[in-house]
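So the structure is just underneath, and the comments pick up after that.
All protein chains but one are shown at their positions in the complex.
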Amino acid sequence: MDKLVAAEAWTRADLLGLEHLSAEEITLILDTAEQLKTMTGGCAGKLDLLRGATIANLFFENSTRTRTSFSLAARRLGADTIDFSSSGSSLSKGETFIDTAKNIEAMNVDAIVVRHRTPGTPHLLAQNVECCVVNAGDGAHEHPTQGLLDIMTIREQRGQIEGLTVALVGDIAHSRTARSNIWGLQKLGAHVIVCGPSTLVSRHWEKLGVEVAYSLDAILPRCDVLNLLRIQFERQLMRPFPSVREYALLYAMNGERMTRAKKNILIMAPGPINRGAEITPEVADGPHSVILHQVTNGLAIRMAVLWLTYCAANTGASQ
Amino acid sequence: MDKLVAAEAWTRADLLGLEHLSAEEITLILDTAEQLKTMTGGCAGKLDLLRGATIANLFFENSTRTRTSFSLAARRLGADTIDFSSSGSSLSKGETFIDTAKNIEAMNVDAIVVRHRTPGTPHLLAQNVECCVVNAGDGAHEHPTQGLLDIMTIREQRGQIEGLTVALVGDIAHSRTARSNIWGLQKLGAHVIVCGPSTLVSRHWEKLGVEVAYSLDAILPRCDVLNLLRIQFERQLMRPFPSVREYALLYAMNGERMTRAKKNILIMAPGPINRGAEITPEVADGPHSVILHQVTNGLAIRMAVLWLTYCAANTGASQ
Partner (left out) sequence: MDKLVAAEAWTRADLLGLEHLSAEEITLILDTAEQLKTMTGGCAGKLDLLRGATIANLFFENSTRTRTSFSLAARRLGADTIDFSSSGSSLSKGETFIDTAKNIEAMNVDAIVVRHRTPGTPHLLAQNVECCVVNAGDGAHEHPTQGLLDIMTIREQRGQIEGLTVALVGDIAHSRTARSNIWGLQKLGAHVIVCGPSTLVSRHWEKLGVEVAYSLDAILPRCDVLNLLRIQFERQLMRPFPSVREYALLYAMNGERMTRAKKNILIMAPGPINRGAEITPEVADGPHSVILHQVTNGLAIRMAVLWLTYCAANTGASQ
């Protein structure tokens, strides 16, 4: 447990995104997550690091998966958790978002994990409460713990991020996961490609320093990692492509395309996956897929983030 | 706590139904449940047997009662619990049921307690995940912990099952509780009668080895136990009888019928009961009713099942 002392090097009481973190800070989170994963026997056991603390999930978009991952991460560090959702909350009684958050804080909550459809909501929250704030997804802006768990999974498999070519494939326009991955991966030295139909991938992304590609087949031989983003059917008012078959023909990762990929390519997906859309079952369940490792690492990253922000908040240091 | 060592005699990592259990296995669960009930002061106190474990409730049908019973059973053994429901889950985002379950498992869950309207879902799940699977009701097929808690309550009151005549009365056709009771009771030597209107009780049930009856009054004098199944109004597209009054006239257990029953008859009901339909208040609240004992024993049975499957999964033995 000695190296967890490194928590002293972390000074932020909030995790709002990866855009403004340094490479050293990202590496510190990854290192802490790896240690916690080891200390808990692969994220299965419990520790007492946050015993007595309370973590509140304040989710204004449905998310069983991310919410549960944060809850389990908190409880495996010994913390208590409470859930707030938009339905049935005081917001429906006319209360402002900040008043709701301040009320939660007044119940002596140590951290608020927030998901909201409006970009910047976690930042607004962090300016108005004393407790820790962790962004669990704000609109199409950032989803930092998803970015971190993706990066952790790559590093775990490959030893390092520097020099790797990572392609994010699919619905880049609507993806907070894409943005968090781009910022995090580039800081650690990866070459990032965003790839998808032109309706979902704009040339403007080049301003973030990434390569923009419209043909998966063209970039495939160069990729060390493919991160296959979900086609978020439920979020799109206009269909950005004629049909799922059309999309799959050009962008789905399937057995045939695997034969043209690098021998040790990693296949990732943030899930929930649409089998037959962005990925075929033989690839999702194949030996290159690390999709379920991502889920397990999500616990490790969230344990690390809750622990580091808690330590920063309780030693007086704050961002 | 010495006799709990008997857990070593149990080898199944899943509890999918009573149909394929031996009499010895059923008795082992009952014995373990009785011990745990004693050790927890009547299912009230807490033990540390499952400390550090996580039990996931994956319920695709509404059930406050069964879900809560499993949650309390898990927590009274020291385990942590998480709840998943169909609404708001990833299934609504196009994910397959098995992918949802594998994601839950990847969060290092020790057991999944599953309820689903499709018969066989727990079996499909057990083939696809490594963790324990406990059936909390699959369509009209089985509800093994309900069957076990009914049998435990009878044994607790009468000392043994062998030689008793147990009638299941009412909506047999739609009842997973009936099936689990039939298989369990017969293996332990009881004579089982299924009784109800012909629209709800078919002659085909005789193939399971039970007696089929259409008149409660005719069988009443022979019965040691009556298990009054709920009329599941919410499940029936066609009304199988003209009216509740009509049903009650023929099948409700009431004070008048009690005078023609055995002196020590046991009155059971899986609940929630419809007072005035299958049972009148004077019987439900009378001295022969063990309905609330069933609820308490539900905790004991679920503690036993979670404990036994956990032990089997963690010693390498698996069904």
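Note that the chains take the letters A and B in the order they are written out, and that residue 1 is the start of every chain.
Going forward, contacts are C-beta pairs under 8 Å (C-beta built on N, C-alpha and C of every residue); 3 or more make two chains touch, one makes a residue touch a chain.
All values derive from a computational prediction rather than experimental measurement.
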{"item": "Touch criterion as defined above, residue of B:Thr64, B:Ser243 or B:Thr259 at the omitted chain", "value": "B:Thr64"}
{"item": "Sole contact to the chain not displayed, among A:Trp10, A:Phe84 or A:Phe241", "value": "A:Phe84"}
{"item": "Interface with the unshown chain - residue positions in chain A", "value": "51-52, 54, 80, 82, 84-85, 88-90, 92-96, 99-100, 102-108"}
{"item": "Hidden partner chain, residues of chain B it touches", "value": "42-46, 62, 64-65, 68-69, 71-72, 75, 230, 233-234, 271-275, 277, 292-293, 295-296, 298-299"}
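Rule of thumb we're sticking to: only the chains that are shown with their structure count from here on.
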{"item": "Separation of mean Cα positions, chain B and chain A [Å, integer]", "value": "40"}
